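Okay, structure first, notes after.
Coming up: chain A.
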Amino acid sequence: MIKNPVLQISGLSVALRAHSGSWIRHLVQGINLTLYPGEMHGLVGESGSGKSITASAVLGLLPGSLGITEGEILLNGKAIHRLPEKAKRRLRGREMACIFQNDQGSFAPFRKIGKQLTEALQAHEKMSSREAREISCEWLERVKLPAQRVFDSYPFQLSGGQLQRTSLAASLMMKPSLIIADEPTTALDVLTAEQILDLLSGLQKKTECAVLLISHDLTSVLKRTDRMSVMYGGHLMESGPTASVRRNPLHPYTKMLLKARPPLDGFMPDRLAAIPGEPGAVADQGCPFAPRCPYRKEACVHMPASGVRADDHSSACLFADPEGGDSIAAVARSDQDREVVWR
Partner candidate 1 sequence: MNAAIKKAVLRPARNGRYVWLSANPLLLIGISLLFVFMLLALSGWLLAANDPLAVNMAERLKSPSLEYPLGTDHMGRCIFSRLISGARTTLGITAMVLMTVMVIGIPMGLLCGYAGGRIDALFMRLVDGLLALPEFILAIAVAGFLGPSLMNLMLSVVLVKWIGYARVVRGVVMAEREKEYILAARVGGARTFKLLFRHLLPQAVSPVMVLAAFDVGKVILTISSLSYLGLGAQPPAPEWGAMLNDGRPYFQTAPELMLYPGAAIMLVVLAFNLIGDGLRNVLDLKERWRGNPG
Partner candidate 2 sequence: MVIILGKRLFQLIFVLFLLSAATFTMMKLAPGDPVRSLLRTDEFLTTQADEAKLRKELGFDLPIVVQYGEWMAGVMQLDLGKSYLTGKPVLDVMASRLPITAQLTGGALLVMLLITVPLGTAAALMPGRWPDHLGRALALIGASVPGFWLGLLLIYGFSYKLQLFPSMGKGGFFHMVLPCFTLGFSLAAVYARLLRNGLLESLSQHYIRAARARGVSERVILTRYAFRAALLPVVTMFGMSIGYLLGGAVVVETLFSWPGLGNMVMDAIFGRDYPVIQGYVLFTGAVVVMINLIVDLSYRAIDPRIRFGKGESA
């Protein structure tokens, strides 16, 4: 059975607007992403790589100074990037929901959790306060919280983990088809983070929604997602099934990211491999990673970064080769060569 994609982003570009109204600088360029129901898609990248801007663009919550210049976003087959604000609002919460990184920031500190939950429900559907309360409590229970107590609590009376569970409940309770989890565990300790992600995966299986997990924690993305994409400098570097990306990274940046990660098993090396250089600015021309790339060629600086595309697993590198061909391998084979470049 072929399912229709929940979210289809094609050629999405987001740019910064000047006071005069002209576009100054691209922050995100040419993003393609497709999410199917029940799928968890990981989006990794350094801070400032454009992950969160992509998420905001989907939600229609880009700050006033940013705007979509190109491309389209389809949610369940409907184009949503050009919808008026009111129509977008009706989609938010109901069709697509978001879990944010900052656990304290998801709920206003001076209003009770219950009020904020029922308010969101009632914003979308006409229902009595009692009904709204019942639904909210039901979902608070599903995320394994003492529902009544949390319902009547203020956000500051809950722990970070409890709050993140609450926002999980808040995002799931209207059974949206898409959930964007924007670094949902960054502010939490490791154990709590694992519990939250377990809950998310569990509930996702039940509701069959698609999840876009944005994270800079490569480990949990590798462990939990079905597919993953890697962003750098506003561009998509690589995209494919998680297992395939892990086993056979195509893009030099992905390769280096995977190397920079402490191994899941075995011994901790004395030093983790670091990616040299500073995270780059968004390049309008050429590959954004080129300045830091050890395999850089002349063409990388000038040619637009749109490289090899295999059916399922694609990379933006001009020289990437799924078959393990010569270009990168040739450079990578020479360890001394790398040493030189890295220094």
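Basis for inclusion: all candidates are chains of the complex that A comes from, given by their letters.
The working rule: a contact is a pair of C-beta atoms (placed from the backbone, for glycine too) under 8 Å apart; a residue touches a chain by one contact, two chains touch by 3 or more; residues count from 1.
Remember, it's a predicted structure, so these values are computed and weren't measured experimentally.
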item: Chain A in this complex - touching candidate among 1 or 2; value: 2
item: Of all residues in chain A, those that touch candidate 2 in their complex; value: 59, 61, 85, 89-94, 97-98, 100, 102, 105-111, 116, 119-120, 123-124, 154, 156-157, 167, 170-171
